[in-house]
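Every protein chain of the complex appears in place save one, which is left out.
Here the chain labels run A and B in written order, and each chain numbers its own residues starting at 1.
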Amino acid sequence: MPAIETINLAKTYAVGFWRRKPRTALLPLNLQIEEGEIFGFLGPNGAGKTTTLKLLTGIVFPSSGTARILGKEVDDPGVKAQIGFLPEQPYFYDYLTAKELLEYYGQLSGVPAKDLSSRVNEMLSRVGLSDAARTQLRKFSKGMLQRVGLAQAILHDPKVVFLDEPMSGLDPIGRREVRELIQQLKQEGKTVFFSTHILSDAEALCDRVAVIHKGELRGVGAVAELTAQVHGKVEITFNASAAPAALRQLGADMHINGNIVSAVLPEENQEAALEVLKRERLRLTSLTPVRSSLEEYYVQNLQPAEKSMGVGA
Amino acid sequence: MNSRIANVAFNTFREAVRDRVLYNLIAFALLLSAAAILVGQISIDIERLVVVNLGLTAVTLFGVVIAIFIGIGLVSKEIEKRTLYTVLSRPVRRWEFVVGKFLGLTGTLLVNTFFMAIGVFLALLYVSRHFERGDFSITAALYFIILQFLIVCSLALLFSSFSSPLLSAVFTFALFVIGSLAEDLRGFAAAAKGITAMLAGTVAYLVPNFSAMNVVNQVAHGEPVSGQLILCNTVYALLYSAMAISGAVLIFQRRNLK
Partner (left out) sequence: MNSRRVNVVATAVLLLSLAGTVMTLRTLDGMRRGATLREVLYFRSPKMLRRMSLGYSGLVADLYWTRAVQYFGSHHIAQASDFHLLSPLLEMTTDLDPKMTVAYQFGSNFLAPAPPNGAGEPEKAVALVEHGIQHNPDNWKLYYALGFIYYMDLKDYKKAAETFERGAAVPKAHPFLRLLAAQMAQHAGEYGMSRMLWTATYETTTQEQIRRNAIDHLRALRVDEDVTQLERIVGSYRERTGQLPSSINDLVRAGLIGGMPVDPTGQPYKLTPDGRIELRNPDAILYITKGLPPGHRSPQPKPEPTPPSGK
């Protein structure tokens, strides 16, 4: 049984005063995420990531299709006890302290009263907020609020955790801590579903990713599989004082440092490039495949969509 | 289930208190003390009348304003500020949330009214140095005011479950004003003819009947309030609130949060 499953899950909003203009936020989405996976949901702003998360957490109702978590439908009350959610730019009850907020949420999530206090303290120290436990949330910085958000998402030990842009508002150290936290969660056997538009994070953490754009799923799979689909590049370095024009015609980006030239060009032109070097009698110093990044997959994937979408989407 | 409702209710109360809502009591106390002292100085022979009239009217108005302001914040503000996301993704049922909010709000108003009531009685004692037998009916008037709050809170909740904070406040206040004239409205509907009569009649029966709960004048003159009236008003307030709350629940059940 997959941890998270969507079957033709779609959402259309009726916008405008007379509700004439429907806006499709999500086209029918089919996904399956297994237990224990860290799953990344990528896409530009407005692609439908947050809508998907809201559909999965029961905050918004689907126009069609269903979503199941651990085999049960999303609106089944039993499900809610098993999920945790960190919304984007979270906002909490200002006047409560961090401790009070977590205790309140713990109560709502059914954490037994006798365990509540210790669990809350544990969470606070896990996200590094033990010192601020008795400070009102009004006084928290953005980064601190993000940590509280994480704490409340995992407080009740849910099996599935949903995070919407968990790194936003954090400095590099904070981001590292969140990355470590997510990995810890995986080690604890939890399933993590998070959305982001920062690709390096996804690359570093995720077992699998999905790319979504304008409400439509563009691709899903393990990072390695996806990047392998991108046409590779190679880097050739050689001694020369100037770059041969012929190489440029092969689509090479060139960089000259002293008398070492480095040229990055598409893999399929590798042989042709070597021919150029032989002709010019230039000495090859190295030939290295360049590992293509998720970014290229991403960009490559999105561009045809731009062209084919046309006007009026 | 019950503990979740209680948790939401308690949190609502806590939020209201920390939002310095209870500071309104200070303004109220100042107003009433000033009036009492002024009236006591002038000794115009109707000190009791003024204190009771002014006191009870102020309790009503202050309370209604608070009920509206907090009540609107209950759902509208939470949706706008997205505090609801993390709550609704938990095992709290939506209806439990609505009912809990309602109880928390009315609890806040109850506490508020309690302190104000003490203020009124103290002011009364100050101007007339003793209590008269008729003063006991002031508690009946206060009870009726609390019943009015019950209805106003339920309406505030109903409107804020689908409307923006500003509109909710406006609608609730409008209903309060119209409801205070409900008996006149029904009289007017009875005397009208044709379509006007039907429309006026429907509105007159749907509008909350605050006018029957306004016994301030009566009580200021020391007249007792009939037990029958107390019973009827209680039943009415409970039924009306139940109506508004169930409406709020139904709307909130299908509400997509932005």
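One rule holds for everything that comes next: a residue touches a chain if its C-beta (ideal position, glycine included) is under 8 Å from a C-beta of that chain, and two chains touch if they have at least 3 such contacts.
Note that the coordinates shown come from a computational prediction; the quantities given were computed from them, not determined experimentally.
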Where does the absent chain make contact, in terms of the chains shown? A, B
Touching the hidden chain in the complete assembly: which of A:Asp75, A:Asp131 or A:Asp253 does that? A:Asp75
Contact partner of the left-out chain, one of B:Ser33, B:Ser164 or B:Ser211: B:Ser211
Which one, B:Ser3, B:Thr139, B:Thr196 or B:Gln253, makes contact with the chain that was left out? B:Gln253
Note that subunit B touches the chain not displayed via residues 1, 53, 57, 93-95, 181, 183-184, 186-188, 191, 205, 209, 211-212, 217-218, 220-221, 223, 226, 228-229, 232-233, 235-236, 239-240, 242-243, 246-247, 249-250, 253
Residues of subunit A in contact with the chain that isn't shown? 75-77
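Just so we're on the same page, only the chains that are shown with their structure count from here on.
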Using mean CA coordinates as chain centres, what's the subunit A-subunit B distance in Å? 48
Residues of subunit A touching subunit B in the complex: 13, 54, 57-61, 77-78, 80-81, 83-87, 89-93, 95-96, 100, 104-105, 107-110, 149, 152-153, 156, 162
Which positions of subunit B touch subunit A when the two form their complex? 3-4, 7-8, 11, 14-15, 18-19, 81-93, 254, 256-257
